[in-house]
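The next block holds one structure in the form of structure tokens; read it before the comments.
For this view, one protein chain was removed and the others were kept in their places.
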Amino acid sequence: MGKEMLTGNGAAAWGVRMAEVDYIPAYPITPQTEIIETIAKWISDGAMDASFVTMDSEHSMVTAAGAASATGVRTFTATSSQGLLYGFEMIYTVAGWRVPLVMVNVSRGLSSPITLGPDHNDILAIRDSGFLQIHCETCQEVFDSILMAYKLAEDERVLLPVIVNMDGFYLSFTREPVEIPDVETVRSFLPEYQPEHAFFKPAQPMAQGVAVLGGEFYSYFKYQMHLASKNALEVYKEVCGDFEQKFGRKYRTIEEYMLEDAEYVLVMTNSFSTLGKAAVKRARENGLKAGLLRLRVLRPFPDPDIKNALKGKRAVAVIDQNISIGKGGIIYSEMAGCLYNEINRPLLLSFIGGLGGKNISPEEFELIFDKMIKAEDTGIVEAPHLLYTENEWKEMAGLKEIAGKG
Amino acid sequence: MDTIPIRSIREIPPEENMLSGTPACAGCGGLLTLRHCLKALGEKIVIVNAASCFTLLSIYPFTPFKNSWLYTAMACAPAGAQGVRDALDILIKKGKLDPEEDLKVVVLTGDGSAYDMGLSSTSGAIYRNLDFYYICYDNEAYGNTGFQQSGATPFASRTATSPPGGARPTGAQLQKKDLFEIWNSHRPPYLATISPAYPVDLVNKFRKAEQYKGPKLFISHSSCPPGWGFDPSHSVSLAKLAVETGIWPLKESVHGKVEHTFVPKKFKPVEDYLKEQERFAHLFKPVRQEDILKSIQETVNEYWRKHKLLS
Partner (left out) sequence: MLRLRFHGRGGQGAKVASRVLGTAAFLDGYNVQDFPLYGAEKRGAPITAFTRISRENIMERGVISDPDIVIVIDETLLSDPKAMPLSGLKKGGVVFVNTPQSPLESKERYSITDHVITLDLTKIGLDMIGKPVLSSLAAAVASRIAGIGEDALRDALEKELSGIISDRGILEKNTEAALYCYDAVVPVQMKTTESIREGENVINIPFETARVSSPAINATGNTPLRRTGNWRVFRPVWDYDLCTRCMTCVARCPEGCIQVNEDGYPYADYENCKGCLICARECPAKAINDVREMHSQSEEGEL
């Protein structure tokens, strides 16, 4: 098929089409709608052979998706932000059913105040659910990750649902060239789903999702999910190997950008990583040994790869595009947990940036590098810092005045 | 499924599709309802269950059913049914499932889900003309959590959250929602009320429903010994009294047209039904709350007058 100019949403829809998904229960929410609209149109035109149903809420949508997956068909659905939270109960439930559902979340800041721009509090809210999480930087990656997600989810050593994340607007509505492979190659990478553990057949009745009473039994089921998720790290490597062989693009759990000899490292996720890479490049031009580590797989958390990549670094700054109110950055805490027992662990700095899609300017990146150097000099690491410029503060003041809060 | 109507309890299918040993309370009217529904539906079904007392029918590693089952959550069993039905249709279309081996999809919920939390999901499923059965066993409160007021709780009932007290001697102050009419306004192909005390009527309604593709919905007035406060042995007689007093009309609706399937020749006074239950005991002692009793009787009379079955 070659390359096409596609938005992130368009790439997601193509991923679903090429994965030959059977069933898509849907519910609209900005900025995810283009995905389901595109799929609905293809089905209506006869270009895609699948069933599509518009549900009455995200709660119902996730339920129908999980139930179809539990019946044995390849299923996809997508949501964002408030919708993910509305379906939150079923996210945990469906993960517990151990069904290989694949979802896309188009990240968007959470209410209240209600907003449209992207940040990652939505996707990170479900990080403990059992869904595996793949976070994307480019539209190509969205397409590729959907194919990889099914292969990962349907592997017998895993059998957990996967959610693929992309930023609203900055990826969902942004067009860039995306390579769409031919369907035969995709089929050779991702064969038809053959359920052996979850289905409904009259000859082999099965009671699924049953209550488990007693902590000793409940612990077993929950911990098995954790072990399956940990297995996914190995399986993911196999999937990546296979993917590279078939399609030529190479993925890892993390992406290392100018990291090998770097001393000062940014840790980022999703589309703003591109801004981080540009900042690293500028810093290098100014003689600073900068690098960037992008977390692509957030669940399972790739501890070994991170530890290995950050060995011997002087300072690491985690830019969290999310905020755990009363604590700070969510990924910062996870990184700290990952590195704490390392002998040569770097200093770890925390920054909150890009909330609700707020831009991160070159000056803000410079401040981060300055703070890393200062921390290294003094040995003192400051409290989590919100990236915010004076101009933004002035603009905010103007708004407050109009709102009568002046 | 056989579609010829039966005439007596002797003709109820003998096969037990739900076995004994469930954790349901002794004398559970909901369980008796379900037993007959499953006899009518046969083995080739998948039950999609909402959070309710009946969540606990299947507790790992036990299940009473010979058929499949999927537990969802409180609000979304009809959405689960949508996913299962659609997936079965896909499997049939792709030749992966023999149409002869198709399963009927059956939603099972209590009134808390049906009347309150799951209403949106149910409305959606009926609107989408989903081909499924829906059984609501209505014991008129949140029974599984200890009998708190739900949208199905009748006026003046004591519940754990509507306790009659000195300042509020009535009990529940609100009228029971009319779920039958709420559902009926969607014009499903088949909708009926049933009672565990009228198994012949129940089985025949399922047999009649069989011919329709789309939503086939059933609400059962399900006597609840611990919640309503009566001896378990009275479970059937009380369910029967609800019908004989006119409190629980047995009726059906085909594409929106309502017919009563049983009209008592002479209605018993509602008091006969109320006085048998602890949840209404405060209406009789320490002082008789005459106005409330009258108003309950009047509501029932009004219903039957509206349907021109009482002059």
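Observations on the model:
Letters A and B mark the chains in the order given here, with residues in each chain numbered from 1 onward.
FYI, a contact is a pair of C-beta atoms (placed from the backbone, for glycine too) under 8 Å apart; a residue touches a chain by one contact, two chains touch by 3 or more.
Source: prediction; values computed, not measured.
Only one of A:39, A:110, A:126 or A:207 touches the chain withheld from this view, namely A:207.
Across A:5, A:114 or A:227, the single residue that touches the chain missing here is A:227. Contact with the omitted chain, checked across A:103, A:159 or A:293, is made by A:159. Think of the hidden chain as still there; on chain B it touches residues 9-10, 12, 16, 18-29, 31-32, 35, 53, 56-67, 196, 199, 225-226, 232-237. Taking the whole complex into account, chain A touches the unshown chain at residues 96-98, 156-157, 159, 196-198, 204-213, 220-221, 223-224, 227-228, 231.
Simple rule for what comes next: only the chains that are shown with their structure count from here on.
Separating the CA-averaged centres of chain A and chain B is a span of 43 Å.
Contact residues on chain A toward chain B in their complex (touch as defined above): 22-23, 25, 51, 53, 55-57, 59-61, 63-73, 75, 89-90, 93, 200-203, 205-213, 217. Residues of chain B touching chain A in their complex: 43-44, 46, 48, 55-56, 58-60, 63, 65-73, 75-76, 78-84, 86-91, 94, 96-97, 101, 103, 120-121, 123-124, 127-128.
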